[in-house]
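So that we are looking at the same thing, I have put the structure below in structure tokens.
For this depiction, one protein chain was excluded, whereas all remaining protein chains were kept in their positions.
Then we have chain A:
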Amino acid sequence: MAALDGFRDQLVQVVLYDGRVIVGKLKGNDNFCNLILSDSVEREYSSDKGVEMIPLGLYMIKGDNIALIGQVDEDKDGSLDYSEVMAEPLAEIRY
């Protein structure tokens, strides 16, 4: 998909239909938005404690489940202290 060309080999943040957030390096994608992420980590947000990082490793995500793909600014990401960030998890996609 042309719109994703610039994201290849970059750190991306994927938001899924159920509201989960997965960050990893984009290794491949196709026209169906299927993705391959390496060294991926799930970021679990909660309102009473900081963001929990759950390592997932190499992941293939089927395009059907994807709501959004964001290109992460690695400098900014490195400067944020996620153990201090508290928020409700993102809501699931409702029709």
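Criterion: a contact is a pair of C-beta atoms (placed from the backbone, for glycine too) under 8 Å apart; a residue touches a chain by one contact, two chains touch by 3 or more; residues count from 1.
Definition applied: contacts and distances are computed from a predicted model.
Only one of "Presenilin", "Cyclin-H", "LSM complex subunit LSm2" or "Fibronectin type-III domain-containing protein" fits the UniProt record of the hidden chain, and that name is "LSM complex subunit LSm2". Annotation for chain A: contacts to the undisplayed chain at residues 1-4, 6-7, 13, 15, 17, 19, 21, 33, 43, 45, 63, 66-74, 76-77, 80, 85, 87-88, 90-95.
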